[in-house]
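For reference, the structure discussed in these notes is given below.
With one protein chain withheld, the remaining protein chains of the complex are depicted in position.
Each chain carries a letter (A and B) given by its place in the written order, and its residues are counted from 1.
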Amino acid sequence: MCLAVPAQLIECRGTNATADLHGNRVQISTLLLPNCKQGDWVLLHAGFAIQSLDEREAQETWAVVNDLRNAGAEP
Amino acid sequence: MIDFYDTKTSSVNQAAGQRISLAHGGGGQLTDELVASCVLPRLDNCVLSQLLDSAVFRGAERLALTIDSYVVKPLKFPGGDIGRLAICGTVNDLAVCGATPLAIALSLILTEGLERRVLEEVMDSLAAAALEARVSIVTGDTKVVGRGQGDGIYITTAGVGAAGNHKLHPDEVRPGDTLIVSGPIADHGMAVMLAREMPQVQSVLKSDVAPLNEMIERLLDRVPGVVFLRDPTRGGLSGVVADLANRTGLHITLEEQEIPIRPETWHAADMLGVDPLDVANEGKVLAVVRPDAAEAALAALRQDAHGKDARIIGQVNDERDGVCELHTKMGGRRVLQKPYGEQLPRIC
Partner (left out) sequence: MNVASAFETSRAAEEPLRRLRDAAATLGRPAKFMEVCGTHTMSAFRSGLHSLIPDNVTLLSGPGCPVCVTSQGDIDQLIELARRPGITLCTYGDMLRVMGSDGSLEQARTEGADVRVVYSSLDAVELAAADRGREVVFAAVGFETTTPASAAAVEQARQLGLENFSILASHKLIIPAMRALLESGDVRVDGFICPGHVAVIIGAAAFEPIVREYHKPCVIAGFEGPQIAAVLARLTELVSQGRAALENLYSQAVTEEGNLAAQTISDRVFTPADWHWRGLGLLKGSGLTLRPEYARYDARARFSLGTPQGREIPGCRCGEVITGRVTPIECKLFGAACTPVRALGPCMVSSEGTCQAWFKYKRLNKTGKARSVARD
């Protein structure tokens, strides 16, 4: 129920935005994060951006995650 | 008589309009017309075109027979459609038993109101898959059910193949054997699930649906130490491996960090709260091979476009407890079980 994933905002239009999750593009709402802008990294939960993430921290935190997850990806 | 036929012919032409009607399944002229226009031009071969009640053709001394029904929703998804699925699924079921696919019987159940164009596109896809798999559809049947029944198209394919000489069976599996998967998992199930549950997502995800008979033939020809093959469709990788552990009574260990998965597939699974290990694949094979045959098996698989990312993912252990265990990336352990089913309905 607390599933939230990091994603980058590709495009912002008013209270809506397009987020990129490693190639998957989702339409989400920015109603809960009114100051976010294109290019920002955010935490997504149930179709809403709920927190902005520092890009470097996001990459490190989730790079570890990605490292854990993707050590098994294409050789 | 001629007048009657003329009248019939013109109503055939009318009815042969944009949508499938109940009459198309009646076995009468409209059915003939549907078969003649939609099916035959795409699948034509000398056996099918006889259009007799049964197909009669040369077989083999020992046969393999399989049947599967396809009820996937939506009918089309990134990377494929129900037509492609219907051929590849059945061809792969034959191939993993070491059989060479010979012929397929095709059953279509259509819903009244289905757009003809959709049927034609599915048939195009089905025909292309059959060509790729080098298998012929030799007989078939078409029925139509009323509006609101079915979901457009259900397909059932029965496949017959020439059984090979390879002994591929759970009984052959021994402690020390190596488990290999032919490539990244969960692409099919996630592509279908995304298309269905979140159609607003534009994804790079594509189903991996593909015929694997050529790849498997090469593997079996070159590598004598292959003892068991399975395609991890519904139930995913965890389903087939847990099954194998259960059937053999042996302990099987998988290494989580070795299991290949594309980042976009993982993210899609994350979004929808499913475990990729439980998700269907339609273009992958799990192979169990003798340890000294593992490298040769990898090389044989990697020669094929559908196996270029093949990896060793685990092994069979000594203990006799029928348990499948995952060594997690964190260095921990947990049990891997066959999933309970309903997570991803209508996935194939």
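As a working rule, contacts are C-beta pairs under 8 Å (C-beta built on N, C-alpha and C of every residue); 3 or more make two chains touch, one makes a residue touch a chain.
Since the model is a prediction, treat every value here as computed from it, not as a measurement.
With respect to the full assembly, the chain omitted from this view is in touch with A, B. Touching the chain that is not shown, out of B:40, B:158, B:198 or B:299: B:198 (per the contact rule at the top). Residues 1-4, 22, 28-29, 31-34, 43, 45-48, 50-51, 53-54, 57-59, 61-68, 70-71, 73 are the ones on subunit A that touch the missing chain.
Contact between subunit B and the unshown chain involves residues 197-198, 251, 257, 263, 271-273, 275, 321, 323, 325-335, 337, 340-342.
Note that only the chains that are shown with their structure count from here on.
Centre to centre, using the average C-alpha position, subunit A and subunit B are separated by 33 Å. Within the complex formed with subunit A, the residues of subunit B that make contact are 184, 194, 198, 200-205, 256-264, 266-268, 270-271, 273, 309, 311, 329-330.
Residues 3, 5, 21-27, 44, 66, 68-75 of subunit A are the ones that touch subunit B when the two sit in their complex.
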